[in-house]
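Shown next, in structure tokens, is the structure this report addresses.
For this view, one protein chain was removed and the others were kept in their places.
Let's look at subunit A:
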Amino acid sequence: MKVRRSTQQVTLSAVLIAIGLLIPVLSPLKIILEPASFTLASHVPIFIGMFISPTVGLAVALGTTAGFFIGGFPLIIVLRAFTHAAFAFLGGWMLEKKPQWIENKKTSFLFALLIGVVHAIGEVAVVSLFYFGGEMTSAYYAKGFLTTVFILVGVGTIIHSMVDFFISQVLWESLKKNVKEKRDRILFD
């Protein structure tokens, strides 16, 4: 039974990683707030992984990081993807302890906000490294650190993260029956 759990975790994580690699490349829905751009639903596979378990969430975050690296994406994108591991694991762990946090609108909003803040801290840390290392485009420097890194990347990431979280929740409601059967088998077999 332990083997079944492990095999299902591996295959579920793998397909979520594959979707996580596809969405940023194929998504027709990009919101551009120059110089930053946000791809709608790009975090959905990580959130779905997080809803399944902290391990799957972590695996999807790290797997997409490795995939972006192998796919030749710029280093900054790879490192930003790496920071997703923190909120994926933390969120998964919190939901494992108290799954009711995403069962009503108020607690869902607060949970999404908390995850968004953790998410933003990671992204701002990476972008700041590149910003102070002189590796960003001139447009970032033209508007200054506060506007581009703190407001656009920081606040922008919180909003983007929350939007993706709510998309994931809608998706999760539809998938729940299908996934719950699998998750129950994974966790309790």
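Operating definition for what follows: a residue touches a chain if its C-beta (ideal position, glycine included) is under 8 Å from a C-beta of that chain, and two chains touch if they have at least 3 such contacts; residues count from 1.
As a working rule, contacts and distances are computed from a predicted model.
Visitor: Hey, which one's the missing chain according to UniProt: "TusA-related sulfurtransferase", "Histidine-binding periplasmic protein", "Energy-coupling factor transporter transmembrane protein EcfT" or "Succinate dehydrogenase / fumarate reductase cytochrome b subunit"?
Guide: "Energy-coupling factor transporter transmembrane protein EcfT"
Visitor: Can you list where subunit A touches the absent chain?
Guide: For subunit A, the residues touching the absent chain are 3-4, 6-19, 21-22, 25-29, 31, 34-35, 37, 40-41, 44, 48, 59, 62-63, 66-67, 69-75, 135, 137-139, 141-142, 163, 166-167, 170-171, 174-175, 178-179, 182.
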